[in-house]
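Here the complex is missing one protein chain, while the rest keep their positions.
Note that the chains take the letters A, B, C, D and E in the order they are written out, and that residue 1 is the start of every chain.
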Amino acid sequence: MERKAAEIVRAVEQGAGTLHRAIPGPMGAYAGLLKEVTKDGALSGRVKELMAIAISIVEGCEGCIAYHTREAIKKGATREEFAETISVAIEMRGGPATVYGGGALALYDDLT
Amino acid sequence: MERKAAEIVRAVEQGAGTLHRAIPGPMGAYAGLLKEVTKDGALSGRVKELMAIAISIVEGCEGCIAYHTREAIKKGATREEFAETISVAIEMRGGPATVYGGGALALYDDLT
Amino acid sequence: MERKAAEIVRAVEQGAGTLHRAIPGPMGAYAGLLKEVTKDGALSGRVKELMAIAISIVEGCEGCIAYHTREAIKKGATREEFAETISVAIEMRGGPATVYGGGALALYDDLT
Amino acid sequence: MERKAAEIVRAVEQGAGTLHRAIPGPMGAYAGLLKEVTKDGALSGRVKELMAIAISIVEGCEGCIAYHTREAIKKGATREEFAETISVAIEMRGGPATVYGGGALALYDDLT
Amino acid sequence: MERKAAEIVRAVEQGAGTLHRAIPGPMGAYAGLLKEVTKDGALSGRVKELMAIAISIVEGCEGCIAYHTREAIKKGATREEFAETISVAIEMRGGPATVYGGGALALYDDLT
Partner (left out) sequence: MERKAAEIVRAVEQGAGTLHRAIPGPMGAYAGLLKEVTKDGALSGRVKELMAIAISIVEGCEGCIAYHTREAIKKGATREEFAETISVAIEMRGGPATVYGGGALALYDDLT
């Protein structure tokens, strides 16, 4: 990961902003989905953000990792929880998850 | 999902058994990885099994869903936690996660 | 594809129904997204359903293929358009798209 | 997306050129496939290029997005059609498609 | 894997036949690509079929696994080579590759 975490998150948010202006209907519905999914419920919002990070590592999406890492930190996720989340991705995805997971931990450290 | 959940899990375990006999070195290491990842730590084993289910839905792997669903139930995951886990997969994967997620909830109900 | 197309679609809709009852917030938002995306706009709903089929083939999701095939047929997609949609998936995904694409065309023929 | 769109397309074409020299048989056949798929037929070449972009977003392949975006522009795809294509990818892929889709729209704007 | 291997291969070939009739241009080019790739060269056709199986396991495509397994057997791949091929997929894909890999070995045993 060559770019600073904050810069990646800014690019993601800028891209989302452009999409909202271009396709307000679909993006409004998507934003509603994101909000519903990440609020506290039977599982805490913190745990659900960590799940989103595990999936982002599996999908190899750097922008997703950076965005959800910032959200997980906001909701109080510790470095130990973050690292164990990466371990689940490694069990479920193998080698590529060690590559994206290593980058994810660097983003976590960069943002805290 | 046409097959009963227990039958799918049995096929997964049978396949894993055959692999253990054919490639004992790699499968032994993989089994060690699985054990390390799913034990209680900063995150509970229950939460990590739910993460594995979210990833399995994203990967569209029915056998993985069935296996980790059984493990999550053993570790006390409630139906509400299970359903919210599916919601994270839907946010991160869209339409296909509603298809595999619907199947996953049927497997949960079948196993409890 | 061993199951009849109509049976696959029914299983998808049944699974979605169960999810709606379990996680009404996220599924309501997802349903809104689906509706926004597939309505007529700069691109016709028919073309957008065909795009969804191309993606479903790439993702290897049989339930998605069956559901969007039924929708595309409702919106008037011809067999020629359907087959050319599969060809794009083959160019972008290679061998697996010939397998899922062959199954998709069988579903189309089964539903018409 | 840090690099300019034209630079990404140039890198893709340079890589393809090197592959053509190294494995002329397979690459010649692939080039034939690409040509067959993207020509006008029951669906216009323009629509098929847009389908290829939807798939490229789902696959998270920046080089593919840039290449097919240039081709879609050559064939007259409007910004509205391009944005609705992204919306289909979001419905079928969720969060990662908002990230890659935002980048895709920036590439479109950069190339027009 | 509930179906017999030979039955899966037959369904794949039947699907490909239907596609050839519907989109002869793209399928002809794809068939040429397949032929170019799997012939003996710097790597033997046998090793390249095994590579295709490793990829099929990673992609979770049962029809692809069955088809390339039959081809690899025709070209003399031993059970030991086949099993080690699965081990590479496990290293590169984790848990899902143990599920699809177990099914692949059952297909190999069924076809020999």
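Just so it is clear, a contact is a pair of C-beta atoms (placed from the backbone, for glycine too) under 8 Å apart; a residue touches a chain by one contact, two chains touch by 3 or more.
If you're wondering where the values come from, they're calculated on a predicted model, not measured in any experiment.
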{"item": "Of A:A42, A:A83 or A:L111, the one touching the omitted chain in the full complex", "value": "A:A83"}
{"item": "Positions on chain D where the hidden chain makes contact", "value": "3, 11-12, 14-16, 18-19, 22-23, 26-27, 30, 34, 52, 56, 59-61, 63-64, 67"}
{"item": "Residues in chain C touching the chain absent from view", "value": "90-97"}
{"item": "Touch list for chain B against the chain that is not drawn", "value": "25-26, 28-30, 32-33, 35-37"}
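Everything that follows uses one rule, which is that only the chains that are shown with their structure count from here on.
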{"item": "Whole-Å gap separating chain C and chain D, where each centre is the average of the chain's CA atoms", "value": "21"}
{"item": "Contacts with two or more other chains, residues of chain C listed in rising order", "value": "26, 30, 33-34, 36-37, 52, 56, 59-60, 64, 80, 83-84, 87, 90-91"}
